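The full complex has more chains than appear here; those shown keep their coordinates.
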Amino acid sequence: MTEIIRDETGTQRTLGYVLEIGHADGGARCHLDVGEEHANRHGVLHGGIATAILDNAMGATSSLSVDPRGREPFMTITMSTQFLAPALTGKRVTARGRITGGGRSLLFVEGELVDEDDRLIATATGVFKRARRGQDGVA
Amino acid sequence: MTEIIRDETGTQRTLGYVLEIGHADGGARCHLDVGEEHANRHGVLHGGIATAILDNAMGATSSLSVDPRGREPFMTITMSTQFLAPALTGKRVTARGRITGGGRSLLFVEGELVDEDDRLIATATGVFKRARRGQDGVA
Amino acid sequence: MTEIIRDETGTQRTLGYVLEIGHADGGARCHLDVGEEHANRHGVLHGGIATAILDNAMGATSSLSVDPRGREPFMTITMSTQFLAPALTGKRVTARGRITGGGRSLLFVEGELVDEDDRLIATATGVFKRARRGQDGVA
């Protein structure tokens, strides 16, 4: 059964996306209703915000791979995003993560962002690292 | 002489960063005072917001390379970001862009994000494409 | 019907991979029998050679998208590769490309490299640009 997580972090409250976990495929989803407050100069979804929700979906997917509640913290080490098509305001977009490989410490994760018409907006790949308590660096 | 641009886009208003242009090196800057509203689960600057301001600084740098007012629109084609160190809330961070190559249509741009103590937080590389009027795709 | 292309370029002769086109899915394949001559310090397939055959499969896939003979030249603009697992000498590895988006000038392409046991060795994303005659730069 899926569960919706809202307003967990400052960024989530600022951007207004929701996180959805509990899918059988293990992939977390982030949903965002694209409004003017997410637009860039071209009047479409800002690439940075697209990246933010991809990052969130991919990080939460990393966490779900070791913790069914998705609470185990992972840090983004590197992320590469391809911007395939503009996402229009007024549409809902959804980012989804998928683990492609890795081991105890590092995970390789793919993400894709689609709009409500299932148009592919962006794809991403990232490396995520399991955070250890007391660690303040990323590497 | 440098000039500050505020509140130009929805994303800029939502995230609260300012854009600074007019530096002799041609590189645009984006400044953000990191607050709780920009934090991730670890209580530090969210990687997606770090990416958003890097993207903005790099896109504005692209625009400045052909237009001193920085208004000529460029679209982000692809962007790769490395997260080197966490940026703490309460600190100001600054993203700066630098053109490394390209031609009439595509530009290769580097970015770096530092905090007010000049600690390197993230680096990025991206490809930006000059937008043509009437074009609705990115490629 | 699939077709094998051998020894077309200096790099292909040097590295010894073969290119296979004509698959119904439109994706070109590159096959390499990994030998000591492709090994790195760890005695496994060198990441650079993994990247070379991924690049070739992705570039040829770009070409096939506009020319069934796969002769139309495309240039690699940017490429990001994730190294998931080592590829052992004595194994055959296969890289395959897949178009994810793009338009008349730029294509977004994904690649994956698997070994003969279908183990995922590396994944890649890239942006490819259709080459125009007489152009000597990449952008």
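First chain written, first letter: the chains are A, B and C, and each begins at residue 1.
Going forward, contacts are C-beta pairs under 8 Å (C-beta built on N, C-alpha and C of every residue); 3 or more make two chains touch, one makes a residue touch a chain.
Note that the coordinates shown come from a computational prediction; the quantities given were computed from them, not determined experimentally.
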Assembly size in copies, with 3 chains present: 4
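Simple rule for what comes next: only the chains that are shown with their structure count from here on.
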Between chain B and chain A, distance of the C-alpha-averaged centres to the nearest whole Å: 20
Rounded Å distance between chain B and chain C, as computed from the means of their C-alpha atoms: 32
Chain A and chain C: spacing of chain centres that average the CA atoms, whole Å: 28
Residues of chain A engaged with two or more neighbouring chains: 80, 82, 84-85
Residue ranges of chain A in contact with chain B within the complex: 8-11, 13-15, 35-42, 46-49, 51-56, 73, 75-86, 131, 136-139
Complex contact set, residues of chain C against chain B: 77-78, 80, 101-108, 125, 127, 129, 137-139
For the chain C and chain A complex, residues of the former touching the latter: 80, 82, 84-85, 100-102, 108, 110, 120, 123, 125, 127
